[in-house]
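The complex is shown incomplete by one protein chain, all other protein chains being positioned as in the whole.
Note that the chains are named A, B and C in the order they appear, and that numbering of residues resets to 1 at the start of each chain.
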Amino acid sequence: MASLIKCPHCGVRPREEFSVRGDASVVRPSPAASDEEWHRYVHIRENPRGPYREHWQHAAGCRRWLVVHRNNVTHEVYDVMDAATVAKEVAQ
Amino acid sequence: MTSFRLSSGGLVSRAKPLAFTFDGRTMRGFEGDTLAAAMLANDQMLVGRSFKYHRPRGIVTAGSSEPNALVTIGSGGRAEPNTRATVAEIYQGMVATSQNRWPSLKFDIGALNSLLSPFLGAGFYYKTFMWPSAFWEKLYEPLIRRAAGLGRASFEADPDRYEKAWAHCDLLIVGAGPAGLMAALTAGRAGLRVILADEDFRLGGSLLSEAVAIGDQPASEFASSVIAELASLPSVTLMPRTTVFGWYDDMVFGAVEGVQKHVSVPSSDRPVERLWRIVAKRAILATGAEERPLVFGGNDRPGVMMAGAVRTYLNRHAVAVGKRVAIFTNGGSGYRAARDLAAQGIEIAAIIDGRAASTNEAPAGVRVMRGGSVVATRGRHRIEALIAERSGYDETIACDALAMSGGWSPVIQLACQRGGKPVWSEDRQAFLAPDVGPQLRMAGAAAGEESIAVCMRHGRDQARAALADLGVSVPLVVIPGVEGETDGSFSPLWYVPGARDKAFVDFQNDVHVKDFGLAQREGFGHIEHTKRYTTAGMATDQGKLGNVNAIGIVAGMGGVSPADLGTTTFRPFYTPVSFGALAGAEVAERAKPVRRSPLHEWAKKNGAVFVESGLWHRSAWFSLPGEKTWRESVDREVLNVRANVGLCDVSTLGKIEVFGKDAAEFLNRIYSNAMLRLPVGKARYGLMLREDGVVFDDGTVSRLGEDHFVVTTTTAYAGEAMSHMEFAAQTFWPELDVRFVSVSDQWAQMSLAGPRARDVMSQLVEDDISNEAFPFLGVREVALKGGVRARLFRISFSGELAYELAVPAGYGEAVADALMEAGSKHGICPYGVEALNVLRIEKGHVTHSELDGRTTADDVGLGRMVSGQKPDFIGKRLSTRFGLTAADRTQLVGLKPVDRAKELKAGAHLLKEGAKPSTVNDQGHITSACHSPVLGHSIALAMLKSGRERFGEKVVVWDGLRGEEFQAEVCSPVFVDPQNRKLHL
Amino acid sequence: MSLSLQNRHALEGHISGFSSFSNANHLSIVRGVAVISILVQPQRAEDARRALATIAESSARSCGPFEWLIVSETRSADSLLQEAISLDAASVDQSDGRVVMRIAGPDVRRILGKCVAVDLHPDSFAEGYSANLLIARIGANLARLAGDCFEIVVDRSNAVWLFEELVARGREFDLSAGFVG
């Protein structure tokens, strides 16, 4: 994953085409959520070793945000999905 | 004369002699020689001095693991220190120079260190040089630094070019020896995309050094015929002179190709080196095996060489390393060397075999001392004799070279670069590659195989297995028989007891067996500690020769198996890679891409001085004849804008076109201020926050239609703002119908500012742009005379009556010319970003100097732009955290020096009067400062604790860095037209 | 004030040192190309993809799952924007914001292999395929027009940079360059 990422829209692309934002497991709380929930969303990270979901943008390609599901020890990629698809699933 | 060129044979082109120099002495070699081979042919065995003790050192290997024969090749900007003579291909006129010696290679003052060696054991420097402490930097350290290091690098500019490329294949094969060739043939004949890479300039690997026959051909001819077939296959790419130095994630291999390292005068049309990123579906490492030195007393004397290297020089280069060669071995390799040497009529002084018994046969008439060992060597700059010991009896044997072999270590580095640990094999007495999955397979000697015949079959079979993974089945390549191979097995011998001199493990770093003992005694028993404490394995060869011996020795000292000790970690680069190759063409002015404004040429012809701004070149100011300083130009531009009118290129602003029925709702959530009910035909200043409530970026939002907006961002944040909006649209609110695309490049955008702006603009625009028809913050599409459609925005950064005109980029220059012409009678001038900055400071407008990623909207006086009404927008919730709303936060203020002659500078801090400069007393700092030509003195914007309550107070501007301390008066940050009358003219 | 406004190509004044003949490997800078961006809602992407392929005298270049560039040498941007309306797509003229280059010749893959990371083997980058990607460190759209002919659509501000990079990478193969159209 650190050299090549398979974009679900564009195919295999070099890491240089992507920018990384961070943990994709945190979900933006609703406006009604507590201060504590908002703080945790912005600041607290589980930061596990092993399987991990991370937001990457295919910045020099389709410009879609992706959820890269991968292992942060072996760098193996399990799958890459469009982040909007994931967000809609989470919302349901 | 001891080492010499044979009168015939070898794989060199005797018809192509080449002259080169070593330390000023002219020597001759042939095309096909390495520098080491050619030096040996010229009887030059002494090539360098060791790192610590400056002991004389000779050529040890015939390949990339060479620890000693490091020379500087070339001169001036082409000087390359630490180049291994054993791999450097000679060319006509090559200049090679020895290193780490003074005044000369033969007489080196540094060799006195040898006398001090009892005091210079591992880690001695940690224990001394501590007093007095000031002496470390001034005396001890400079001495150590001068003594350390190897070659000398040049700071002269490199005249040559480099570049990078990508390659893709089904099967990458690293190493073109017996296994690699058969693997390539197997996959190539089946039509697969194959890349066969080898660090050598001639493909064939060990077959080039062998005297055996394969089928009915000599080994090297067999190799040539296979290579010829591979070259004829369209899907096969042969890459000689290409070192695969790293295995990275996702089957990407880094490799460096020497394109013109072997030519006298490189062509400027091609690079000297090319970096390859090779993407392979499968890979086979057929990287061979490294012969292990034997660790015995005096094993570093010039003339002591690896047995395999002796054979390479003999069979491939037709160079005999000596006339009377002794052999010290613990396996079959020594006997092979003896056989090949004898076949060329070289005298064998003796074979000293560390094993009590073996099946290996010596050539007829050669004495074999079984169960013997070498305990010392003699000779000054070259071995003259060795002292062998057997059963307690010494014997001095005269020789002029000593071929040693301690067995073989498979070359597995690449396979272990991604976390896999080498696995000790009791059976092979070697570390083998771990199972790293089916994508990467080891073949041949790299997998621990021994004979050529087995390696060839293994290469073929591993290729078949790799292709089977890819779902391809291929026919068997028929492999001819190998004649004349002998048993190459060995028994491990980590070090030879009874050494009478230092027994080196790491030649280059001068690490000998006693250093390991000391490290053990002092508690540095973990192999990583041993490495770091003794520096074994940290030289330019990265322990290729010595590490396995080091592990064997340390394991022995601890009474454990090498399996228990493990290895140190293999990391890129397999062999060192030049900065140039890794940088490629990204050098000098082309280090980063350059973006050009569509008004670049217009600015240039108007005398612009450009400044780097991110990747852009922007016009900083426009110099007129007679103006001596940039300040003169900027002051003139500012005054002209305030008095008449000026034209500024603002094309670099980010411009994003936003569409969709939810576009307004989306922008309302992205910006902290209200956007939902922005009328069509109107622009609004907008503020974006980060989710933590701190200001992210600012810009304008213009509504072009009910569902159609165009927003601008700052130049610096254009990319980030776009990504931020995309992230929000795609992951927070994918249900909204909002679509946007960057139109930054479509529009040339210019700001026309000043009281005469309308007079100028109206000459170009067909539409009515009177103040009534087109008031402040109006936006509309207009038709320019001449038929071009444009967008006109009545917005102002300068505080003057101003327009921003956006025209299709190709018309930018023509329109700017037309504005200049229309403005000529109104006194128009072009102005740059420096004047723009002065204009905005005078007006108290913030930029990223104030919005520095720590400030809130309220800090910079824009608290009203954070809507309390909207249910949700990015940054809303965390913007109310206690610390972000604390009363003593710094706030934006203006500053005027009390003594008007003083110059305020950004970065100065603020103190209360009478307060000592200290962190506790720090009241804030100046964010932006300039000379205001309107006010006639220096002004500044500053962040000051509770600043808005302190207008009129005098504070001390403290700038210890530049030796300034003076009073300034706190004032409103708006220095010019605080009632904004001019905006509405 | 009467005006006659000239459109200036981004590479005007930047192409020099080449003879008027093209070599086997040649880089053409195409003038007067209409380029528009098309953006559709995700649920309409499939319909749009099919419809875009039918727009006369133009080619659709894929930029992302819901975004295309429509490129035409013969039609005007306005007429292409009209087509977009019938597709219920958002569209915007980018003709001045993009520069179109074509690179062709027997060594074109070797030249482009120095600039792009994707595999240009016809099995993976077939004729008619197009995509946004990094080329010589900047983003652009690359399309394969034929076996040894590729078209690049690049942002205007990056056009000089990309042109210079391609020329430098092509020196080894005698790449020539010039305007067409």
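One rule holds for everything that comes next: a residue touches a chain if its C-beta (ideal position, glycine included) is under 8 Å from a C-beta of that chain, and two chains touch if they have at least 3 such contacts.
The rule is short, and it goes like this: contacts and distances are computed from a predicted model.
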- Task: Select, from "4Fe-4S dicluster domain-containing protein", "Hydrogenase iron-sulfur subunit", "Sarcosine oxidase subunit beta family protein" or "Na(+)/H(+) antiporter subunit C", the UniProt-recorded name of the complex's unshown chain.
- Result: "Sarcosine oxidase subunit beta family protein"
- Message: Under the definition given at the start, what are the shown partners of the omitted chain?
- Response: A, B
- Of B:H529, B:K785, B:H826 or B:K870, which one is in contact with the hidden chain? B:H529
- Message: Among B:E586, B:E601, B:E627 or B:E953, exactly one should touch the missing chain; which is it?
- Response: B:E586
- Message: Take the complete complex as the reference. Which residues in subunit B touch the chain that isn't displayed?
- Response: 51, 77-82, 118-119, 121, 124-131, 133, 136-137, 141-142, 144-146, 148-158, 162, 164, 246, 248-249, 252, 254, 275, 277, 417-419, 514, 518, 521-524, 526, 528-529, 532-533, 535, 539-540, 542, 569, 571-573, 576-580, 582-584, 586-592, 594, 612-613, 690-694, 696, 848-849, 852-854, 878, 881-886, 905-909, 917-919, 921-922, 925, 927-928, 958-962
- Query: Which residue numbers on subunit A touch the omitted chain?
  - Reply: 1-3, 14-16, 19-23, 36, 39-40, 42-49, 52, 54, 56, 72-75
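The rule is short, and it goes like this: only the chains that are shown with their structure count from here on.
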- Whole-Å gap between the CA centroids of subunit A and subunit C: 31
- Whole-Å distance, subunit A centre to subunit B centre, using C-alpha means? 27
- Task: Any chance you could list the residues of subunit A touching two or more other chains?
- Result: 12, 14, 59, 63-64, 82, 84
- Item | Sites on subunit C at which at least two other chains make contact | 67, 117-119, 124, 137
- Of all residues in subunit A, which touch subunit B in the complex? 1-4, 12, 14, 19, 21, 28-29, 31, 33, 35, 38-39, 41-43, 55, 57, 59, 63-65, 74-75, 77, 82-84, 86-88, 91
- Message: Can you tell me which positions in subunit B touch subunit A when the two form their complex?
- Response: 248-252, 277, 279, 418-419, 691-692, 719, 723, 726-727, 730-732, 734-735, 871-872, 876-878
- Could you pull out which subunit C residues touch subunit A in their complex? 42, 63-65, 67, 117-119, 124, 131-134, 137, 139
